[in-house]
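One chain of protein is taken out of this complex; the other chains stay put.
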Amino acid sequence: MSDTIRLIALLSDATQTAGAIDELHALGVADSKIVVMSGVPYPERALGRHTEWLTLPWIVVAGAIGGFVFGLFLAVISPHLYRLDIGGHPPAAFAPAAVIVFVFTMMATIVSTFLGVLWEMDFPRFGRAPYHNLVTDGNLAVLIEIPADLQAKSRAIIEAHHGRHIGEPEWISL
Amino acid sequence: MSDAAAVPVGRADSQVEPQTDYDERLLLAQRTDAEINEAVLKPMLRTGKGFWALVAVLSGIIVWGLYAWSYLIQWGLGTTGKNRPVYWTLFITTFVFWIGISHAGTMISAVLRLLKADWRRPITRGAEAMTAFALMVAGLYPLIHLGRVWKAYWMIPYPNNRFMWPNFQSPLMWDLVAITTYLVSSTLYLYLALIPDLAMARDHTRGWRHRLYRVFALGWRGTEAEWHKLMRALAIFSVAIIPIFLSVHSIVSWDFAVTIQPRWHSTIFAPYFVMGAVYSGLSALAAILIIVRRGMRLQEFLRSEHFDALGKLIMVAGMGWTYFWFAGFIVEWYGNEPVVRALISQEVSGRLAPLFYLQMSANLIPIVLLALRKVRTTPAFLLATVLLVNVGMYTERLLIVIGSLQRNDIPFNWGTYRPTWVEISIVAMTFAGFALLYTLFSRIVPYVPVWEIKEGRLRYTMRRIGRLLVPTAADID
Partner (left out) sequence: MVRDVNTLIETKGDLPRWAMVVDLDRCTGCQACVVACHAENNVPVAGETSAAYGRWLHWIIVQRYWEGQYPNVKARFNPVMCQQCTEAPCEPVCPVFATYHNPEGLNAQIYNRCIGTRFCGNACPYKARTFNWFTPEFPEPLTEQLNPDVTVRTRGIMEKCTFCVQRIRRVEMATAAEGRRPTDGEIQPACVQTCPPSALVFGDLHDPDSRVSQLARSRRSFRLLAELGTDPAVVYLKGGETNV
């Protein structure tokens, strides 16, 4: 069983990176073993990789429904539990209830979006992780996990696409 | 490189290296990412004597205001100028004003993001911070104006052994919920968009700053998966926060409109207030940006194109405000109801006439001024114009809240109002509090959203159309 090693390299251009990744794919490196880190979001599929389906939209919808139900409970049901009469209005009416339901639905949507995206990104994730400090200075860092025998070929591919600082990734505590 | 005949702009301040042409496009500037990072971090890390002097002055005003507030709690609301029938005065006025200010941030960061307006890129964070801090400051007022603030927690629905529950039909409860929602939303929005820049700051600083950014960057590395999820979350946020921002000021306006007080009981109040909020908020944002640009020397990032576009947006908001104001006024004036007539006459020709004409001129003149490119792109002129707008809009809230309460259906109950030092001190405290929060924010957090600017630079190239060389934005999301 061959060891797997990690390699990191810095490239400066999306086209170079995409080319390098294509050739790495051809070499047999699986997409899940390639991580590209950048300081700028690149559009989906610009780097030639498939995008994953997110559960975030479902989390948001679930949160919104939860907020809707809670708002409904507060505005429509709770006045009947703690009954006090108000002159000229029934205890629960459409217009005031609509305001409360709307606001709680939106509150729950926002909070569930935030918590959902954190959950999906597995944040906060402190501790050591392979990273390069120059990522935010406009470089794309390509991190690959390959069996040891593919190391030389991978290096060659990356160098052909103007990669720099090729080597073992530094495990920086984030 | 400019897209129009560049108006030479005089810059009296000393030059920051390198030379930045104010009229050139930010997103086409010949700078590397590393240089941009450096340019953003430098003003953040530098705290000179001016900064500390400002902090000291603001803190002094805040301390005095806190003293005034404790005096108010100790002795009662009689220390203000309120009376019967003018039960709501400066506190509620300033409350509405701050809520109005808070609307600019969402306008810029959410609405313009959805419209893919690239000129928003350097200002979204400053705008969102303005929203968050304006809401924090505004949220103090429902507490300040309470007769028994120590019982304020009764507005929270919690089961208790007296079987008492708050009244969800009351607009004040809607206020409580809506403002909390908006505050939470804008803070989370601000933070979420901040994470990649905190990671950048984490990588470029040392010491306590590095530790602080490490914690709040949550271990961000910038992998494609992380970006994908963040962008998706920001898209959802942008869409979700717009109904919230429209509803918050509508709900605040319903504090007034649901009563049968003449002049308050008007269906136009909700859109009128929202439009006024956008107008005053964007003006306050422009004022803050001009001041911050000068104070933190961010001339490289806040260029004439941004103020030009912002000025045009303020002008449009002003025209919208005028339309809604007129729609309300003509209906009141025409109906000739006696109490409404008394209210209008006290404003147009009575004791409140100076305030009324101040309001109208301070709101309408800037609309005309902002049509001139010279005004929009000269920081000094723009600052004067937008400060005038803020004065006008504050006066407008004064007249709506206080002016309307002075007249009602039974003439025996007509009244008047004079502010006291307690009210003025507390109002000043909130202005200083906002300014202090903002100042500290600008030194702790990268003020300019660096990753959004870098993302924008990805999109922009120069393209030749015939004899013209035009900047072109790619339609990537």
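Read from first to last, the chains carry the letters A and B; within each, the first residue is number 1.
Keep in mind that, in the parts below, contacts are C-beta pairs under 8 Å (C-beta built on N, C-alpha and C of every residue); 3 or more make two chains touch, one makes a residue touch a chain.
Here the structure is a predicted model, which means the values were calculated and not measured.
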item: Among B:A53, B:M164 or B:V215, the residue in touch with the chain that has been omitted; value: B:M164
item: Option touching the unshown chain, where A:R45, A:H89, A:R128 or A:R164 are the choices; value: A:H89
item: Where the missing chain touches chain A, by residue; value: 84-90
item: Hidden partner chain, residues of chain B it touches; value: 75-78, 82-88, 142, 145-149, 151-152, 154-155, 164-167, 169-173, 176, 255, 258-261, 405, 408-413, 415-416
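As a convention for this text, only the chains that are shown with their structure count from here on.
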item: Mean-CA-position distance for chain B and chain A (Å); value: 30
item: Chain A residues within the chain B interface of the complex; value: 35-44, 46-47, 49, 51-52, 54, 56-57, 60, 74-75, 78-79, 81-82, 84, 86, 89, 93, 96-97, 99-100, 102-104, 106-107, 109-111, 113-114, 116-118, 120-121, 123-127, 129, 131, 133, 135-138, 141, 173-174
item: Footprint of chain A on chain B - complex, ascending; value: 32-34, 37, 157, 163-165, 167-169, 173-174, 177-178, 180-181, 184-185, 188-189, 192, 196, 199-200, 202-204, 214, 217-233, 236-237, 240-241, 243-244, 247, 251, 451, 454-455, 458, 476-477
